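Only a single protein chain was left out; the remaining protein chains are all shown in position.
Lettered A and B in written order, each chain numbered from 1.
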Amino acid sequence: MMKFIHKTASPPYFYRLSGLWIPWLGAITLLLLIAGLYGGLIAAPTDYQQGESYRIIYIHVPAAWMSLFIYMAMAAAGAIGLIWRIKLAETVAVCSAPIGAGFTLLALVTGSLWGKPMWGAWWVWDARLTAELLLLFLYLGVMSLYVAIPDKRVASRAVALLALVGMVNIPIIHYSVEWWNTLHQGPTVTKFDKPSIDMRMLLPLLIMAVAFKIYYVWALFLRVRVELLERERNTQWVKELLHQSKEA
Amino acid sequence: MMSLEVRDLSCIRDDRILFSDVNINLFSGQLLLVEGDNGSGKTSLLRILCGIRLPEQGQVTWVRQSDDQKSSIAVHGQESYAGEMAFLGHLDGNKLDLSVTENLEFSRSLALGNNNTIKDVLERVGLEHFDDLQVSNLSAGQRRRLALARLLLSGAYLWILDEPFTALDKKGIAMVEREINAQLEQGGLVIMTSHHSVSFDNDKVIKLSLSQ
Partner (left out) sequence: MSQGSLSRVFLALLKRDLLLAFRHRAELFNPLLFFVLVVTLFPLGTGAETRLLQTMAPGIIWVAALLAAMLSLDTIFRSDFEDGSLELLLLNAHPTSILVLAKVLAHWLITGLPLMIIAPLLALFLGLDQDVIGLLVLTLLLGTPVLSLIGAVAIALTVGLKRGGILLSLLVLPFYVPVLIFATNAIEMAMSGMPVTAQLWILASFLLLAITLTPWPTAAALKLSLS
């Protein structure tokens, strides 16, 4: 089992495999995005309370989900990298951070856009938005730590450690912020037993969520490949690759 | 009997391969002299051997062997040397605002310990008249001597010394050589780097040359 993992996680193997996957992932992301956006922005009915402005949830909610999901993925990859010293896992953790920060920023901006018609202000200190802002700080901390440490191998292990510490703290931070202020709407989507939103509204939301997930994998693969080439530039496989591409 | 086994060690720093496929077998009573130009990775090798730095590849194993028992410990694992190794790096590790004796008292509580008393080791390194002085008042050579006194208190089997002769005068160098010989005779192991030429019995010395 471990042997299989180490083989799959070896940089040259991953590089070759991910190269085959990338076009497909990109295409699927694009298709799902078109379907989800059409469903959400055009096909879904108008909300009787919030009018058209609710449609921003098709970006906001999946982005907010992704912001947490990617942090978890980053911490998990970091833990694997720290424990089994798998380089690929370290790289995945490092490369996840900017994507996660991007989604967090997207969630913040769309949340603020949504807030203007809802609450009449671009920013309110609502619990979820505040937690999201703190999450952005956590991502920025991870990214700046990586940049600050010159030895990239050491830097990625430091990042992994920080991501793990952050993972333990995120629930605590979220819970604290909820305690501090509970103004936001309750979570409506997870109540599947008694769906409180229309299926035509829900379906595009789920499609968008899947689209964002696949986008993450796609963007992650692209980043990891570049990072691997950069880090392993002295190894045999990168030199061979370079040689091949020059001949072609 | 103790020994240190190093297998296929390699080290990369800032994208440069410092060394690769280093293999070492060092046994009780032997000294490993690591040689190489500036920047050849001597310090990195020593820091990997003492467990501070992770190697890019390879294993370092510390083996304890008695008549009927043998136990091996991965140096980069949880247990590491468990105090059986003492390291002297470029930095002396002294607290400047503590006195010589206070420094050694603290080191003693950290170490496994042996029969040497603080007074004893201060005499051996030639600091017996400075025991109450704050380290900030000592010269660089004297501070190095204090660091060596710590080594003598440690009770460690394996000494890893990075340029132990730095800042020492002739007498100091002779003193360190004497103490290293004593350590080897007691069945200890020593790994060191040095720019000075050293005089030890040739049958005890293993040389490792790091060169590109």
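By definition in this document, a residue touches a chain if its C-beta (ideal position, glycine included) is under 8 Å from a C-beta of that chain, and two chains touch if they have at least 3 such contacts.
All of these numbers come straight from a predicted model, not from anything done at the bench.
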item: Omitted chain - touching chains that are shown; value: A, B
item: Contacting the left-out chain in the complete assembly, out of A:Ala35, A:Met72, A:Leu113 or A:Leu134; value: A:Leu134
item: Absent-chain contact - pick from A:Leu164, A:Val210 or A:Leu241; value: A:Leu164
item: Candidate in contact with the missing chain, chosen from B:Gly83, B:Gly126 or B:Gly141; value: B:Gly83
item: Footprint left on chain A by the chain that the document does not show; value: 82, 134, 137-138, 140-141, 144-145, 148-149, 151, 154, 157-158, 161-162, 164-166, 168-169, 172-173, 175-177, 179-180
item: Touch list for chain B against the chain that is not drawn; value: 47, 50-54, 80-87, 89-98, 102, 105-107, 109-112, 150
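Basically, only the chains that are shown with their structure count from here on.
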item: Centroid spacing, where centroids are CA-atom means, of chain A and chain B in whole angstrom; value: 47
item: Residue ranges of chain B touching chain A (in the complex, touch as defined); value: 12-17, 54, 56
item: Interface residues, chain A side, partner chain B - complex; value: 85, 150-151, 153, 231, 233-234
